[in-house]
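Before anything else, here's the structure in question.
Yeah, one chain of the complex is gone here, protein chain that is, but the others are all in their spots.
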Amino acid sequence: MKPKSGTDHVFLFPSMIRGKRGLSLIFALIAVALLIGAPFGLKPYGIYLLSLWAVMTIAAIGLNLTLGYAGQISLAQASFVGIGAYTAALLTTQGWPLGAAFALAALLCFVIGWLLGYPALRVAHHYLAFVTLSFATLVFLILRNEEWLTRGVYGISGIPRPAPLGWSTKAPQDFYFFCLGVLALASIAAWWLLRSPWGRAFTALRENPIRASSLGIDTRRYTLMAFAIGSALGGVAGVLYAPLVQFIEPTAFTLGLSFNLLLMVIVGGAGRFFGPFLGAAVSVLLPEWLRFSEGLYLMLYAIFVMVLLAFFPSGLLGMAERLRASWPRSSKSAS
Amino acid sequence: MMKSFIAVGLALGAAAASAQQTVNMPIVIELSGAGAVSGTNFRDGAVLAIEEINAKGGILKRRINAPQADTQSNPGISRAQVQKAIDGDPYVILGPVFSGSVKANMVLAQQAEVPQIVGAEAAEITQAGNPYIFRTSFGQQMSMPKIANYLRDGLKARTVAVLWVNNDFGKGGRDTFVKEMAARNIKVVSDVSTESGQMDFAADVVKLKGANADAIFVYTNEEESARFLREARKQGIDKPLIGETTLLGQKVIDMAGPAANGARGHVGLSADAPVPAVLAFKEKFSKRFGYVPDHNGIKGYTGVYAVRYATEKIGRFDRKLLARTLHGLTIKPEEEPGILMETTWDNNGDIDRISFLAEVVEGKQKIVQTLPKLGGGK
Partner (left out) sequence: MLLAGLATGGIYALVAVGFVLLWQTSQTINFAQGEFVMLPAFFVLAAMKFGGLSFPMAMLAGFAVSLLVLGLLFKRLVVDPVICHGVLPLVISTIALAILMKEGVKEFYAADAQPFPAAWATTNLQVAGMVVSVQNLVIIAVAVLAVAALQYFLGSTRTGRRMQATAQNPALARVLGIPVGRMVLYTFLINAGLVALASFLVSPIYLAKFTNGETLGLVAFVAAIVGGFNQVRGAIAGGLLLGVVDNFVAAYLSAQYRAAIPLFLLIAVILLRPQGLLGRAEERTV
């Protein structure tokens, strides 16, 4: 096992931390069991929330690539979700299978992400934030104004639930498992990506861009790839979102959602593999838990984020890591 | 996740326990976001009605329980909230007001066979074949012809400009309006779209001035109407500004100040109508909530009373029967004071009532003429 060095934030899967392997595996198994068992005790609304969580997590994983690993702020993730959703809606209402939508949306978002990031990253780091900010507005306007394509403000309704290989997902429970399946695939893909030589280069970038470029890594190319892949994942999430809500219109895909996704990644822990999962859970469930406070919950959430950033900029998972690291030596002898 | 388990469990238990003595009528409404003003009015009107009914013993001896859910003026969220409301086994669902939200969630209510009493005005809503949707105010397909007639007969306009907000409410209204204009040979010389939440109307007013139409039809939401009026006054527009209910609402008058004077138009529902029942309602509302209601308050109030009347008529709580009963039903204020004005529902859920032509004079809406029901009656 490689010794833990300063730049080893890369390997964040808990099993890499000495002596914790057994515990983490059990943790993971419990989580998976809960996820599979959860819908059986819930009403349709609860199942809907879980499905929404899965969809948001996929988008957050994408944003985590851009933000947490490549260190870029993207405020257009919601727009990519929107592009994915409209692609799915337009295709499936014409009778095409959802799989085609997945492929097309991922490709489209990847290309657009690349084209968008290219000029922005040419200049300086922080520019991508503003370019994506303006892009988000543009996408919304296009979705709204180009009625001939998107039906504009009237939206697209009656989006059918997919039937992969004949299994109908009309029932909330069935669709939830479909979402869970897609989430699993996306996670595995992301995991594989991060462990590959590509992925290691990404993280090298984040830690020290100047050293990376001195080592001959084309900083810009990797950042661009991260952004493009992250955007493609956003598109994938969108493709799943359309059949979930079965009616889409442009106002769902504006800056508000982009901010939400951003906060999910940050709160969960940017640059941590499971950060998006946790962050999405917090974001989707918090309004429910805080419902008693009605309007205040957004304020509480915002304050929570600000305080979190002041003390634990690596999010909740970062906080957990620090706490775990500060446990006394006795844990080490467990290996 | 465990917490939501427990929460759901508790809620189920509580619902089961109270089901005996209450009837569930959740209010899914815009309490924040672009529709906050309309939604809050609708909610307060409904709450006023519910309090009055409960004080007298409720509907068929059952108290009304009306949990509120905020759609945040977001159709996606409204859909989730309606799903949640349906999970709670409701009798009817009240709201939303925003047309976009209604379109997003009415399918759910339809599938669950729950009557939905909405405040939305987009034409499409009653054209989708949904037997469970019921309006509380005119659909655009009813109000636009009345405006068109006023333009043709009252103002004798040959050309008109239209300024509209680019959301489904505004676009639906504009599309219907343009159709009515074409049918009456009035030329639309300028078609200006504006954004929801838009703050700066300078460019739009310049365009309108340039078009030099005989009249300008303004169809946007409350705040935008107010901002537009101010800008129009600022740039000295002298052509008549015609609106549909919103433009002449009290809220807009308050926000626009003296710039609102002179605006005219058709008012489907008005808290200033020369109908004693409506004026009395306005008094009660103002006293209870501390502000003057707009037409959305009337929507919420009359909607609840309509449900009560129809339910008492049937004699039991049967959702499907309620929907069937409401179709073709006429409720007169003599039989149900809460309905305020005689109202008829047709088989699509559209409403027929008297309406008014009004003008804003010295900061107040003044009714100039009363227009009869399309189907005859008082």
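Worth a mention:
By letter and in written order, the chains are A and B; residue numbering begins at 1 in each of them.
Please note the rule applied: a residue touches a chain if its C-beta (ideal position, glycine included) is under 8 Å from a C-beta of that chain, and two chains touch if they have at least 3 such contacts.
Worth saying up front: this structure is predicted, and the values here are computed from it rather than measured.
From the set A:Gly41, A:Gly99 or A:Pro119, the residue in touch with the chain omitted from the display is A:Pro119, counting the whole complex.
Interface note: of B:Thr40, B:Asn167 or B:Gln365, the residue touching the hidden chain in the full complex is B:Thr40. Taking the complete complex into account, B:Ala202 is the one of B:Ala202, B:Ala280, B:Ile314 or B:Val368 that touches the chain left out.
Of the candidate positions B:Thr194, B:Thr220 or B:Asn296, contact with the unshown chain belongs to B:Thr194. Within the complete assembly, residues 67, 71, 73, 119-120, 122-124, 126-127, 129-131, 133-135, 137-138, 141, 144-145, 210, 255, 259, 262-263, 266, 295-296, 298-299, 301-303, 305-306, 309-311, 313 of chain A touch the chain that is not shown. Listed here are the chain B residues that touch the chain not shown: 31-32, 36-37, 40, 166, 192-195, 197, 199-200, 202-204, 206-207, 222-223, 226-227, 230-231, 233-236, 251, 254-255, 257.
One rule holds in what follows: only the chains that are shown with their structure count from here on.
Chain centres here are Cα averages; for chain A and chain B they lie 38 Å apart. Note for the complex: chain A touches chain B at residues 34, 38, 41-46, 48-49, 52, 144-145, 152-155, 157-158, 245-249, 251-252, 281, 285, 288-289, 294-295. Per the touch definition, chain B reaches chain A in the complex via residues 1, 3-5, 7-8, 12, 31-32, 70, 74-76, 79-80, 83-84, 86-87, 100, 103-104, 107, 124, 166-168, 170-172.
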